[in-house]
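One protein chain omitted, others in place.
As written, the chain order gives the labels A and B, with residue 1 at the start of each chain.
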Amino acid sequence: MPKLQDLQAHEVVQGIKEGLFTAEEYVSSVINRIEDVESKVRSFITLDSERALTSAKLIDRKFKEKEDIGQLGGVTVGIKDNISTKDIRTTCASKILEDYFPSYDATVIRHLKDNGAIILGKLNLDEFGMGSTTEYSRYHPTHNPWNLDYVPGGSSGGCGAAVATGECTVSLGSDTGGSIRCPASFCSVVGLKPTYGRISRYGLISYANSLEQIGPICRSVKDIVMILNIISGKDIHDNTSMSSSPITINNKIDKFNIAIIKELIDGSDLEVRKTVYSASEKFKEIGCICNEISIKNLHYALPSYYTLASAEASSNLARYDNIRYGFDLPIAEYKWDTYFSNVRKNFGEEVKRRILIGSYVLSSGYYSKYYLKARRLRSLLKLELLKLFKKYDLLIGPTMPILPFKFGEKIDDPIKMYLVDINTVLANLAGIPAITLPIGFSNGLPIGLQIMAAPFEEQKLIDVSNALENTINIQRRPSLI
Amino acid sequence: MISKDQLGYLAQISKIKLSEDEAKKFPEQLDKTIEYIDILEELVSGDSFVLDLQEIKFDELRDDVIRMSGGQRINKNLTKDGFLRGPKMK
Partner (left out) sequence: MSLVMIGLEIHAQITELKSKLFCSCRGNYRDLVPNTNICETCCGLPGTLPIINKKAIEYSTMTSIALGCKVPDKIMFYRKNYFYPDLPKNFQITQYNVYGFSSIGVDGSFELDDSKKIRISRIQLEEDPGRIAYVEGGMNVSNSALIDYNRAGVALIEIVTEPDFTNPKEVRLFLNKLSLTLEHLGICDTLMEGSVRCDVNVSMKGGNKVEIKNINSFKEVEKAINYEITRQTSLYNRNIKIESETRHWDDRKKITFKARSKEEEHDYRYFPEPDIPVIVLGDNFVSNLKDHMPELPNQRFDRFVLKYNLSEHTSNILINDKKLADFFESTLKVYFSPVEIANFLITDFKSMIEDDSDNTDYLRNIKVKPEHIAELVKMIEGNKISRITAKDILVKIFESGILPSEAVNNTNSFKIADEKTLMDAVESVFKTEKSAVEDAKRNHEAINFLLGKVMKFTNGRADPKIAMRLINNKLNKPDA
């Protein structure tokens, strides 16, 4: 029997329901794991072990009294720190929200709690979700559990690392341009960005609202499904949310017609390419067809993404003026606009850059040159993909074009950093679901395979991922643990 | 090329005070980003960005009902009359 803290979510619930262990025992084991590794990995911004243990005891009491402990009873969840949790400090890894305690729970948090999940703490990210390594966190960076000198990916880096090390059972991250898939790939865990609108964004602190979705990062496809079904659903608090059907784990698989995106493969490092090709052979083994295709407008995707994301960010982050909430800065002596500017100088550099670019591309004179063209590209790309999905069930490619890299390698050149997202932004621009699966290592560093499907076709993604997971056997535990 | 004035203007409309260091290195960094997104110029322009817009039907919208959630939403800086104290206007 594996260690308690390495159990998957479905195993935890089953274990508690069968009386194999108590929720308190389980949660204590997770907390022990945190104590062992956190000083090295640094996944958390806020850890609330007291509350977690109290919740665990409550679950045990319920179980004793033969009450329903919920579909996620006893499961510990790490929450990316840009998702609002009532009365638990929510910082977005920024100094601007250093003292911010939300007065409400995000809808996804409510769903988790209603099903017995235990909120363990808030996980590290790049400030406001802008970045791919957690190096832009204003608190501290998170370290890749597979090699502590390397970045864990981002912006949900804390989620990737915490799940990989067993510091929580499952986690919830958010993905605007790859922020779930990048860290999941770099940390060798499973991450899903759902179809846009599948998950309520109420409570997700906006970075780019037309692009982002909350999604699960877990140790297995089965756990992804468990979490996804619980957090999905149309929400009256989010006019962009839509209803969807629950996903099931099937143990058979249709003969899917799969296309490998040529541009994504060609733009990747050799090691990555090799691993992805061998994974595609596995698809053939399980009865799928695999062909290479080209996407016409792909080279405009990343510039389009950065234009739109920065534009939306510049507006979404305008509210941070420290008047209604924030951090301690007395108002005396400042005129209001100077106060605002002085408050906002506390954003990190990357956030500042994106806000400035966002203001630039929206300003009169540049709006049609950048913003409108980016919107147009987005429409064209989506149409092209939807056409492809009439012919193919799934599109695949490497999640990341490169292996995880060392801290400091890309931080001096913003463009170098942006290029890291080149494979992932496509799914956000088109609003389609995308999953990343761990498929191998190179020099001890993880490689992930990205699979995309048409809107609301998560079932196909899960079917093929589940089959692949069962076929591919890779090392699951970093030596750290 | 982003000039110092242009950068100043952007910082002004975004209400962000830049440090000396940032004022020095941002023009070049922002330039690189703008150069990168300039590729969008190759695209044909047209008003039809509307192709992919999400829609919602009128009937699905919220009814006009009052629902007060209760409890203070602002905790800092309130005067005894309940006003929020903000910085001076002039």
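Note that in this section contacts are C-beta pairs under 8 Å (C-beta built on N, C-alpha and C of every residue); 3 or more make two chains touch, one makes a residue touch a chain.
Note that the structure is predicted; figures quoted are calculated from it, not measured.
Among the residues A:251, A:364, A:443 or A:473, only A:364 touches the chain that is left out of the figure. Touching the missing chain, out of A:324, A:369 or A:477, is residue A:324. Only one of B:1, B:44 or B:66 touches the chain withheld from this view, namely B:66. Hidden from this view is one chain, which touches subunit B at 13, 15, 47, 49-50, 53-59, 61-69, 72-74, 78-79, 81-90. Interface residues of subunit A facing the missing partner chain: 83-84, 90, 92, 97, 100, 102-104, 106, 201-206, 208-210, 236-240, 311-312, 314-315, 318-319, 321, 323-325, 331, 336-337, 340, 359, 362-364, 367, 371-372.
Basically, only the chains that are shown with their structure count from here on.
Distance between chain centres (mean CA atoms), subunit A to subunit B: 23 Å.
Subunit A meets subunit B in the complex at residues 103, 197, 236, 239-240, 299-300, 303-304, 306-307, 314, 318, 321, 323-325, 331, 334-342, 344-345, 347, 349, 352-353, 355-361, 363, 368-370, 372-380, 382-383, 413-415, 418, 431. Of all residues in subunit B, only 7, 10-11, 13-19, 22, 26, 29-30, 32-34, 36-46, 48-52, 54, 56, 61-62, 71, 73-77, 84-90 touch subunit A in the complex they form.
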